[in-house]
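Shown here: the complex without one of its protein chains, the others still in place.
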Amino acid sequence: MIPAPFDYYAPTTLDEAISLLQELGDEAKILAGGHSLLPMMKLRFASPEQLIDINNIPGLSYIKEEDGFLKIGALTKEAELEHSDIIPGKYPIFLDATKLIADPQVRNMGTLGGNLAHGDAANDHPAVMLAMRAEVLATGPEGQRTIPIDEFFYGFYMTALGETDILTEIRIPIPAAGTGNAYHKLERKVGDYATAGVAVQLTLDNDGVCTYAGIGLTNVNPTPLRAERSEQALVGNKLTEEVIAQAAQFASEDCNPSDDLRGDEEYKRAMVGVLTKRMIHKAMERAQ
Amino acid sequence: MIKCDTPKEIGGMGHSKKRKEDDRFIQGKGNYVDDIKLPGMLYMDIVRSPYAYAKIKSINTDAAMAIDGVVAVVDGKALEQYNLHWMPTLMSDTQMVLPTDTVMYQAQEVCAVIATSRYAARDGKEAVIVEYEPMKPLMDPYKALDDDAPLLRPDKEGKTDNHIWNWKAGDKEKTDKVFEEADVTVKEQMHIPRIHVASIETCGCVADYDKVNNHLTMYMTTQAPHAIRTVIALVAGHVGLTEEKIRVISPDIGGGFGGKVPVYPGYVIAIAVSFLVGKPVKWIEDRSENLQADSFARDYHITAEMAATKEGKILATRFKILADHGYTDASANPSKFPTGLYSIGTGSYDYGTSYMEADAVYTNKPPGGVAYRCSFRVTEAVHAIERITDRLALEIGKDPAQLRMENFIKKEDFPWKSPTGWEYDSGDYHAGLQKAMDAVGYDELRKEQAEKRAKGELMGIGISTFTEIVGAGPSKDFDILGIKMFDSAEIRVHPTGKAIARFGTKSQGQGHETTYAQIIAQELGIPMEHIQVEEGDTDTAPYGLGTYASRSTPTAGAAAAVAARKLRDKAKKIAAYLLEVSEEDLEWEPGKFFVKGAPEKSKTIQELVFAAYTNHPQGMEAGFETTHYYDPPNLTFPSGAYICVVDIDKETGQIDVRRFVAIDDCGNIINPMIVQGQVHGGLTQGIAPAMYESLIYDDDGNILNGTFMDYLVPTAVESPNWETGHTVTPSPHHPIGAKGVGESPTVGAPPAIANAIVDAMSHLGVTHMEIPITPFKVWKTLKEKGAI
Partner (left out) sequence: MTKEITITLNGEKQTLEVEPRLLLVHLIRENLNQTGTHIGCDTSSCGACTILVNGKSIKSCTMLAIQADGKEIITVEGLATTEGLHPIQEGFKENHGLHCGFCTPGMMMRAVELLENNPNPTEEEIRWGISGNLCRCTGYNNIVKAIQYAGAKIRGDELPSTEPEFI
């Protein structure tokens, strides 16, 4: 449980951090909460030559509503999401998700930015972000750019972040009135990665017609997956049991889970269907 | 009723005294082996095999030796020069310390890196390059005896196959006949999976060899320090480390559960290195090493059968077992009992015929077969009998509680001779089950279940009524490596009436510092607060076989009581002398002797002890101390009645343990708080293999869940709120009527849980499910039965 040696840098500005990334090349890794990276280093599955600790850069941890977005600083810790006053009202999906992420101590260190930048389809926030159509703000040598979440995850442990980019902010459009969202995952025991997880956000108009649907899936695909056919099945319709069942069916068909100790493909597909149905119901209740 | 006849100030049996050991643990002052730091200490890390079966072609240590701080890399060839590369197991099998040519299981020790720091040792381990020639491992025990199976132990002279031993109990002919003629027979195939104790402290040691004085002090995580000292002397006596030159110290132990009974290669390598370099050497395992290489438990494949009349009178049982021991039989069973005490598996039921047979085989898995809070295979036996009993109930359509009530051995029939030869000492099985049924509201639950079934919902109620067998054991039958399984207590009472007591056992959390003090307080009347208990140092404690298999209270606890009684007899003689009466005229009440009919004429125990040092009768030996080695006349037979209620989410297969009621009977209770704590803990270690834990290997011998990420130790969320109680049926042969309790709940809980889950689905045609029963397995079964 001892990492290989590395050099350590603790920049105090973003510019400094980005320069370090440029200077050190691809053997350097960014250290945020460290709860994905350090365990891999301790088991020597990862042995970066340099660590760039960005925790000393001020101004990267905040939760605020501004300009039509919920803006979350990349270094915001899971525990801060759990305890924020802003979150419970419109974003209970975060409370659903954070409660199921690892454990309280890990959530005191783990950051939202790290959870996304790791690009791991087993992490929970990617599905949540897909459901909410988030944008990711990346800062690099050329300045800032926003990456729609749909373009962010594009391979096994791969994201749209360049080698010299730092993920600095997550922006979530403030949901319209009549919106509800929910997340759940099945896990073998508390703190486990998902056997299957489903995030749903819905907006219903006054007649109960669905005007927005976002559905994200956890750990049932090589990358975090947006269940687009399921979303389309909902939008423009009243959410009857038949409509919901159709959406659930599409989700279970469109994912690509693999057999592992958590279950086989058949089980995982079925669980995606069950959870999609349940999270749609929960999001509908919350939309009221 | 709990016996409690000393005042609280004395704190004898039956008082829920707070634990004496806790003050140091809650203040961070426990002293575990990794807390020990000696001047000049070196650190050891172990290179392990990535293959389950491979020839070692070469070991290149150049890069490792070039690392700053690395002082040596020790391999099997180096140990071979001193004939230290092999060691005996506790089952008189043999095991490599380090291999000279072949590795036999994944994560086997290949060589050891010694360095001046933990970090350098780890870097050195990473830099060692080992070249292997992998071979196809033998992973399936059912294929171990095939003609084309590789011969795994050519090192054993005359060995031509992978068969280790065959064991039988009961009467085959009679049993077969009953089965042929019975109205009803039922049969299930079950696997009690390979699991790991996973105590939160891993194993480790500091071996400190003093060259000048030719003396080894071995600090190590062991549940049996004396036996280990003897084993070390057996392994290393030829290089001059004879038994008087070895001191084993077992400091505070962070959980044992049987996993800290064996001698692991790491300990022996550390000793060898310390012996060679003359410096202390520390070795502490990582968790993954612990899970992947240290002794496993269980791994029994059992065919269980039961014969009965159509009314449900049990007539006979038959069990056929295949035991997968991995690379070597490294169990810690008594010599005469290769399957431990599996023959308790006839259960709590009154019938006269049973036959059991077991075969053990070698495979390319880590060695062991020791422990998981029950080292002597009672868990395997109880799972089989309690599952097959439920199977019979299902077959004949009788309520499983009713079936058990009708077949229980009656209270008045004890002592009771079992079909496999045990003499059950005492029990009241009807009372236990009735109490559990009343507590859980059994009849209402069955009604609720019927209503739920009508609505298509799944709810199950599972019962387990087990008989345990602990307290090994009587010397005529019980030994480990030839050493008889007595245990010991030494009590020294100081002139001021305060005592120190030392034992051959070793607590790993059981609370001996409190409970042993309570036993002595009970017998001598000295307040338990003034009795200091020490264990774990072979230089000071009397010889004993250690703490495992719930044997401490039945053996060392009995030794404490008998030793205290010897001292009380001495006190009586002194009292007679001081009060100038004959011994027959004296009566005892906790803490003093008084003259019959004249209670004002009395001497307290403190006065009598003081007199033993200051004014003892002429001709009597001065002082107030004694030692007793207790050789139990019989084993003790605790029992329990457990009821589990589960709700199953049909769509996901998720299992919610709604209630779990456990009524235990461990005879007289020394400390109700501690007994309850043991039951709580054992129940969580019962739900663990029932629903979460098992060590899983692929066909190439790779472990698939060798870390805490995937080896699923239950947290406080998975562990339900346990509801516990007791009945008290004292052991008639034990000095204080106690029986032992530590492993009972781990034995009794898995079949209660499995029975509940099967019960929830029995109307769908489900008769058995293999543990651990996961949501995935439940869902698959429901799918298969067409229920979803």
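Going by the order they are written in, the chains are A and B; count residues from 1 in each one.
Keep this in mind: a residue touches a chain if its C-beta (ideal position, glycine included) is under 8 Å from a C-beta of that chain, and two chains touch if they have at least 3 such contacts.
Small disclaimer: the values here were computed from a predicted structure and weren't measured.
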item	value
Omitted-chain contact residue, chosen from B:P400, B:G511 or B:G557	B:G511
Touch criterion as defined above, residue of B:I200, B:M620 or B:L704 at the omitted chain	B:I200
Options A:P39, A:P92, A:G208 or A:P222, residue touching the unrepresented chain	A:P39
Per the touch definition above, residue among B:D5, B:D35 or B:D62 touching the missing chain	B:D35
Hidden partner interface residues of chain B, rising order	16, 18-19, 21-30, 32, 34-35, 37, 118-119, 197-202, 252-257, 286-288, 435, 439, 508-511, 661, 663, 672-674, 676-685, 707-709, 713, 715-717, 719, 721-726
For chain A, residues in touch with the removed chain	1-8, 10, 31, 34-35, 38-39, 42-43, 51, 53, 55, 79, 83, 99, 102-106, 108-109, 190-191
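Please note the rule applied: only the chains that are shown with their structure count from here on.
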item	value
Approximate Å spacing (C-alpha centroids) for the pair chain A, chain B	44
Chain B-facing residues of chain A, complex	1-2, 4-5, 43-44, 186, 188-192, 195, 261-264, 266-267, 270-271, 274
Interfacial residue positions of chain B with respect to chain A in the complex	118-119, 122-123, 126, 286-288, 651-654, 692, 696, 704-705, 710, 712, 714-715, 717-718, 774-776, 779-780, 783
